[in-house]
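What follows is a single structure, written as structure tokens, with notes after it.
Apart from one protein chain that is not included, each protein chain of the complex appears where it belongs.
Chain IDs A and B follow the sequence of writing; residue 1 opens each chain.
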Amino acid sequence: MSENRLLVFQTDFGYKDSTVAAMYGVVKRVDHTLEIIDSTHELPPFDIWSASYRLWQAMRFWPEGTVFVSVVDPGVGTSRRACVALTKDGYYIVTPDNGSLTHVAKYHGIQAVREIDETINRLHGQGTDETSVFHGRDLFGYCAARLASNIISFEAVGPAYDSSEVIQLPIEQPFYGTKTARGIIEIDDPNFGNLFTNLKTDALLAHGFQYGDRIRITIMHAGECVFARELVFARTFGEVRPNEPVLYNNELMNLSLAVSCGSFVKQYGVGFGSDWTIAAEVIQ
Amino acid sequence: MSENRLLVFQTDFGYKDSTVAAMYGVVKRVDHTLEIIDSTHELPPFDIWSASYRLWQAMRFWPEGTVFVSVVDPGVGTSRRACVALTKDGYYIVTPDNGSLTHVAKYHGIQAVREIDETINRLHGQGTDETSVFHGRDLFGYCAARLASNIISFEAVGPAYDSSEVIQLPIEQPFYGTKTARGIIEIDDPNFGNLFTNLKTDALLAHGFQYGDRIRITIMHAGECVFARELVFARTFGEVRPNEPVLYNNELMNLSLAVSCGSFVKQYGVGFGSDWTIAAEVIQ
Partner (left out) sequence: MSENRLLVFQTDFGYKDSTVAAMYGVVKRVDHTLEIIDSTHELPPFDIWSASYRLWQAMRFWPEGTVFVSVVDPGVGTSRRACVALTKDGYYIVTPDNGSLTHVAKYHGIQAVREIDETINRLHGQGTDETSVFHGRDLFGYCAARLASNIISFEAVGPAYDSSEVIQLPIEQPFYGTKTARGIIEIDDPNFGNLFTNLKTDALLAHGFQYGDRIRITIMHAGECVFARELVFARTFGEVRPNEPVLYNNELMNLSLAVSCGSFVKQYGVGFGSDWTIAAEVIQ
């Protein structure tokens, strides 16, 4: 008998009511031995970009074969596909195919993807067949539980489709030159107010950037300059004074912006997404 | 040997300190193999109505025999009863008998109820015998753990009392006429700002309401009209433009109010409870 897979959930449902509990109840009715782990239920409502980034952010640290469920689903009830994707490195993702797979597709690669067959892998008989607004509970949670408990195989999720059809949001590729680079502000660290770029620290070091360098940072949004300043590229926050902005190598090995013992986001009003670009240039 | 029951907790303790952890520690000391699932710890403080609704909202999706613990307990330390209720469909609820069982009593029915015998089923010897402010930890959590791990049977909780004595908050019954209905705004969806009425979609459809109809909605609070407008009864939010209000069939098969990609609660200042009434009439 094969072992259950771990189930990791991220949604924008919040944790103030019983929405998550209803979804988890469905999982436990499928197989009460399934282990459920919260990633986060506080994704910004309707924000598919954040869902995509957060899904990617933690995935590689989990055991191969873990089943992730991601439900940020502004198009629930419309014609967007409900799918299960299998990444090239062996993780499963149960999600609306609405852009949530953008980062995983780009950074892990998708091996195969299947559309969930609602005639089989959707909750029925709980008096909720007529409602189409809560696919987290009735479709994604239920299907993920069946997959994680090996009631169904990946093949039994539903018909395969080409992974090139998976919806991807646009992400500008970073550019690296000698002691210069351009990218985007990819996401925030919502608790500490840091910002993560999509510039890889390894690539910067290979292009003449060094820890301790002073670097001119220019952040543009919608054609306007929002932030322009020389910052130190520090190994630790201790290298700058409290409330000073600083560049550092974040936990995912990307160039990032922080304010020591403070919030870069609040102090400078900088956001994230494809339309927030950053240029970095080593001061000679 | 009988198997452990699942334990699902909801409280108004918040998750910012170690209050929940202390309660869960007590559970794990009773039996460290017990599985604990958070429903929510962010119920509005002291709000028994919300506790009652949230308890009901998720219950039916869980396996029969699951033990729910609900602690919103403004009368802790007073003479309100501490009880375990068994619903007609086989769920256990460990809770102060202060109105928290209102929705479950009405919609599931209560098969039997017992007052917790504090001489047996209360935590002793942890240096907290003298305190009477934290029954979530010392009484409800402890007793629920003993029940879920089958250390005690339901009968050993304490003396039975008549289920007609269970405290119930008033809920006005909905009225359905031909193409017209009246009810209450029963609760909110705190993350998305939607509002759920106690009008059943099935009953509305049986009384001449149809998807696609334009329906005149009037919401009254304390004798004053707070909202009056014609809304579409839509199958999906995609049928109206962003920021437009809309009627829909919610995940529990009740008529509900939303703003597409927005918050009905914030946009129109509407609350919930027995004193928020709604009238719905199909436009001919």
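One rule holds in what follows: contacts are C-beta pairs under 8 Å (C-beta built on N, C-alpha and C of every residue); 3 or more make two chains touch, one makes a residue touch a chain.
Since this is a predicted model, take the numbers as computed values, not measurements.
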Contact partner of the left-out chain, one of A:92, A:248 or A:264: A:248
Chain not shown, touching residues in chain A: 6, 8, 10, 15, 37-43, 54-55, 57-63, 66, 187, 189-192, 201-202, 235-238, 248-253, 261
Residues of chain B in contact with the chain not shown: 12-26, 28-29, 32, 36, 38, 45-46, 74-78, 126-128, 130-134, 137-138
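Throughout what follows, only the chains that are shown with their structure count from here on.
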When chain A is superposed on chain B by its C-alpha atoms, the rotation angle in degrees, nearest 5: 120
